[in-house]
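This structure is in structure tokens; I'll ask about it shortly.
Here the complex is missing a single protein chain, while all its other protein chains stay put.
Each chain gets a letter, A, B, C and D, in the order it is written, and its residues are counted from 1.
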Amino acid sequence: MENNLKAGYFPGCSQTGTAREYDLSLRSVAEKLGTELTDVDDWNCCGATSAHVTNHTLANALAMRNIVQAEKQGLTEMVAPCAACYNRLIVSQHETQIHPELKKEIEAILDSKIENPVQVMNIVELFTKIGADKVKQAVVKDLKELNAACYYGCLLLRPSDITHFDDAEQPTSMEELIKLTGAKPVEWNFKVECCGAAHSIARKDIVVDLSKKILDDAVAHGANVMVVACPMCHTNLDMRQKAIKKEYPEHKEIPVLYLTELIGLALGMDEKELGINLHTVKFELKKETA
Amino acid sequence: MEEKIINRENLNKLCRDIIDGGNILIAPGKTEYTVIKDTSEIILDAGSKPTKASYKNYAFPKAEPVIYYKKDKNDIELIDIDIKGKKTVILGAKPCDSNSFDILSKVFNWDYKDDFFNMRVKNFIVIGMMCEFADKYCFCTSVGLSPVSEKGSDIFLIPLDENNFAVRIITDKGKEFMESYGKYLTEGNPEKAKAKTEAGKSSAKMPEKVFNSEEVRKWLGKNFEHPFWDGIGDVCLSCAQCAFVCPVCHCFDIVDEDYSYEEGRRMKNWDGCQFGHFTLHASGHNPRDIQGKRYRQRINHKFKYYVDKFGEILCTGCGRCSRGCPVSIDIKEIVSDTVKN
Amino acid sequence: MTEEKWEPKVVAFVCNWCTYTGADLAGTSRLKYPANMKMIRVMCSGGIDPVFIIKAFERGADGVLISGCHPGDCHYNAGNFHARRRWTMFHQLLEYLGIDKNRLQFSWVSASEGKKFVDVVSKVVNDVRELGPFKGYKELNSEFTAVVNGLKQEVNKAEAVNG
Amino acid sequence: MDELRNHVKEMLANGTVAAVIGYKEAGSPMRTKPVIITAPEEAILLVFNEYCLNNLAVYLTKARVKNLARVNGTIKKLGIVAKPCDVHAVIALIQESQLKREDVYIISFNCNGVVKDYGETLTGETIASKCLHCDARQPLYHDKVFGELKDLPASPDEELAKIKSFDDMTSQERFEYFKNEFDKCIKCYACRAACPMCYCTQCITDKTIPRWVESSAHGRGNFSWNLIRAFHLSARCVGCGECERACPMDIPLSLINRKMLEVAKNDFAYLSGRNLETPTLVGSFDVKDKEEFIL
Partner (left out) sequence: MKIGVFICHCGENIGRTVDCPRVSKAAEWFPGVVHSVDYKYMCSDPGQNMIKDAIREKGLDAIVVGSCSPHMHEKTFRKAALDAGINPFLCEMANLREHVSWVHDDIEEATQKAIDLTRMAVEKVKRNQPLATIKVPVTKRTLVIGGGIAGIQAALDVANAGYEVVLVEKEPSIGGHMSQLSETFPTLDCSQCILTPRMVEVYQHPKIKLMTYSEVEKVEGFIGNFHVTIRQKARHIDASKCTGCGLCITKCPIRKKAFNSFEEGMAYRPAVYVPFPQAVPNIPVIDETVCTYYKNGKCGVCVKVCGREAIMFDQQDKLVTEEIGAIIMATGYKLYDISKKPDDSFIKGYGEYGYGKYKDVIDGLQFERIASASGPTSGEFKRPSDGKEPKKVVFIQCVGSRDDSKGFSYCSKICCMYTAKHAMLYKHKVHDGEAYVFYMDIRSGGKMYEEFVRRAIEEDGVKYVRGRVSKVYEQNGKYIVKGEDTIAGMPVEIEADMVVLATAMIAQENASTLAQTVGIPYDKYGFFNEAHPKLRPIESTTGGIFLAGACQSPKDIPESVAMASAAAAKTMVLFGSDMLEREPVVARVNELLCGGCFYCRKVCPYSAIEVREIKDRNGVVIKEVAYVNDGLCQGCGTCTATCPSKSVELMGFTNEQIFAQIAAL
């Protein structure tokens, strides 16, 4: 196929650790869709978590180093599948654009000029860029058995003045995307509710309560699977279901898939190929005769 | 007529002496005739293309104050400008340039004696040089000059070889000037120089004679209202490039310029007959309202009126106006076309 | 004129409705600012031709201030918006041609901003004072005789006339 | 070439156009000059090549040329042979109400560049600097187009580099540079005459009551004139470079015009003469225009 997309890929730490399956599924799906992903050379921390609460300059410098790195590779577009990475990169780009002083400071730190030509995309934007038609053409398996609750979390959409991506309160872009696979999106309340995010480790109690609320609402609205686009959300919603179950024995488990995994399934890949078997809450498609 | 030889080294020394003596030396530089500060700036090459502009600027500046004034509540005080012309040497003037001051002197001394021009020209020493360049725009031969014409030069140089020039002293002024620089001259061989000039006359570097100026003058006298003029100016853009680079165009405009609340000066500025407003009357009427009429004026002035009045063609055939014309109008073609009609 | 005695000469072109009135307010409020600036009133900042500025420099101004109503407050609705575009182009042109950007400054001063008017005038006068006399444009005037004629005497003459 | 001549011949013969402004050879195959033809048989004179330097749009506003289009009380079309970059000037003139789109018949070419100066062979060295940053080698508007695009000889954009280099100079250095350049000016106004956008009935420099610009060609008169000329063309200049080419004193006018083009491009994303639909930069505004330079 001609007109194949070429984009940079900023994996970020999660993709190499807790969210290995996200990385795995993204790479295989991209390959299947004829998209060439080029890893950013010598990438480093995006500046999330500790950096951006303790040192503003450091956080921005970390993020901008990755951008500059990509720029040196001649990349014009770059996908950051992790919502936190995406957010850090795009916010830092914004900050350096509006604060020339900061830009100068960071240029001095990085010893390199910042031109900011690289367009950072989140995972949903990547698929939009690839094109709905192309995805639809590649679908070989109809996922009509799935009633999916799309969960966006916080970092994908906010601050909307900077991300310029979808409606921060009533987003619909993921729903549009999964419709292509035959899966049915459910209308529910907590698409953008807080999952507890970085409290995952320090304050498990908070995360348990928050995540349960989200999961319950999805189930209440008829979902049989959740779709996420962020490794941290996945951690909280999938991995913590065990803890939830412990706290609330009546809890009804619901599998949580990465967006890439769901699309991968529709493209005919199996669970193992996509790393779905690595999830806490097990998931398997019904074995139908094709 | 005396004839000596000077080599380049000595010529340079001579130039140095001129400058060091507190005089002004003007010579062809990279693109234009320039006031030389360092002798290395001089480009003395008989085969070089004429500069874009002539050197008339040095005797007849593009803008010069003619009087200063001071206003008071009730009167205006005038302060004359005292021109003390400084000795100025023009080195390497092309024959099509060297004649220009002679031609201009006629008009500047016709009824009113223009001191501004005269005082400067009086102090000029023109060292002309034989020309070994000709392109399709050159037509000095058609206006009674030639690449070896000594007209207007006080001293004339003939390049003998790479390194040596024959020096011909033409006028008394030239002689007087050269006396103090005798040490740089060696005895010459008049034959050699003569041979060189003869060769120059017959060589391919000699512009072809394209019109007979007398025929042109007669034709112009009879054909003031001729359809030939109608379309002639339609492509002309009405700038004054041609007049301002011309060695002998001499129209000027007088304007008063205040430069403070009380003081000001009266300026004499170059003007050009191709400008639309050149003949614009205060009433709004313009006798030369279209470009054809302006072009007719230009040709008539050069090849008829001036000749009738002063016996000189107001053109040296240098071809600068044609070479630089933004719309490639060639005066030579137009003049030769007149008589064909 | 000797160097020690030099005082910056600043010309301001201001609109009738906002800045001129703002300057009036500075007066009624008895605020103080340097006397170096003289104001020329026009109806709207949209009516200020860049040639006014050039004329002011030609006439020996060391600095020029242009001021009008804040965007959206124009008495004529949109005059200052047009002016703003014109200035964006003009000030960059001047800067490019080597006229320090502090020699020509722009401001929005509303009729209620007497204090801002004082601040702006003081800033402009101080900036210009720091830059010193605008030799560049002034010398364009005297130097030409030397350049054109090569005759130094005339410069002396001109100076004698000036002196 | 024959295509052009035949087409013009036909257009003149069938009365589509009253006259055609084009190029003809001027003494040598490597120099051309403008020609205005009204008879079909004159079409044979026309040429088009890399020596067609003039921007013929300048003639569209001349009264004598406009008169050619008035035939028996009706207005006919004027034909113009225009390089794609010259078409910008035609468009700009239409935007400035100097002519109507339906009154001009644009014959254009897919352009392969022109030379800096007559008599040179087109190479990377001799190509006109405007061609190096050309954004429209195919005409944006035309009624007839000829020619095929070929690769342009490549060469670095020295003009832009020169403009950028001014950033590193102090104001005084820049002032000195431009002052020296402007000192050369002899006020022949060839720049004005050659400029298609300088169509004013009376140029402000010719206005005497009051005197807008000193007419003397001294330092001050020259600086002010060049400054005002540049300003009047800011955001109107189409970058054809005719002023610089016409200048007998080699003043680098393009350095100024190009800079102002860059300013208009950077600050307002505006290029003049590209689009009949967009409002001209002068004469329109956006409440969100930048203003950080205003106190």
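The rule is short, and it goes like this: a residue touches a chain if its C-beta (ideal position, glycine included) is under 8 Å from a C-beta of that chain, and two chains touch if they have at least 3 such contacts.
Being a predicted model, the structure only gives us computed values, none of them experimental.
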Left-out chain, listing which of the shown chains it touches: A, B, C, D
Residue, one of C:86, C:103 or C:116, that touches the chain absent here: C:86
Hidden partner chain, touching residue among B:102, B:258 or B:333: B:258
Residue of D:9, D:232, D:245 or D:258 touching the missing chain in the full complex: D:232
Touch with the omitted chain, as defined above, among D:49, D:98, D:126 or D:155: D:98
Residues from chain C at the interface with the omitted partner, ascending: 9, 11, 20-21, 23-24, 26-28, 30-33, 35, 38-44, 46-50, 52, 55-56, 59-61, 72, 74-79, 82-83, 86, 118
For chain B, the residues touching the chain missing from this view: 71-73, 258, 261, 284
Interface with the undisplayed chain - residues on chain A: 160-161, 167-170, 189-190, 193, 217, 220
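Here is the rule we use: only the chains that are shown with their structure count from here on.
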Whole-Å gap separating chain C and chain D, where each centre is the average of the chain's CA atoms: 33
Interchain centroid distance [CA atoms averaged], chain A/chain D, Å: 53
Chain C: positions in contact with at least two other chains: 141, 144-145, 148
Numbers and ranges of chain B residues touching at least 2 other chains: 62-63
Chain C-facing residues of chain D, complex: 166, 171-179, 183, 204, 212-214, 218-220, 223-224, 227-228, 230-231, 234-235, 256, 259-260, 263-264, 267-268, 281-283, 285-287, 289-291, 293-295
Chain B partner contacts - residues on chain D that touch it in the complex: 26-28, 31-36, 54, 58-59, 62, 64-65, 118, 186-190, 192-194, 202, 206, 211, 214-218, 221, 242, 245-246, 248-250
Footprint of chain D on chain C - complex, ascending: 50-51, 54, 58, 71-72, 78, 81-82, 84-101, 105-108, 120, 123, 136-137, 139-141, 143-145, 147-148
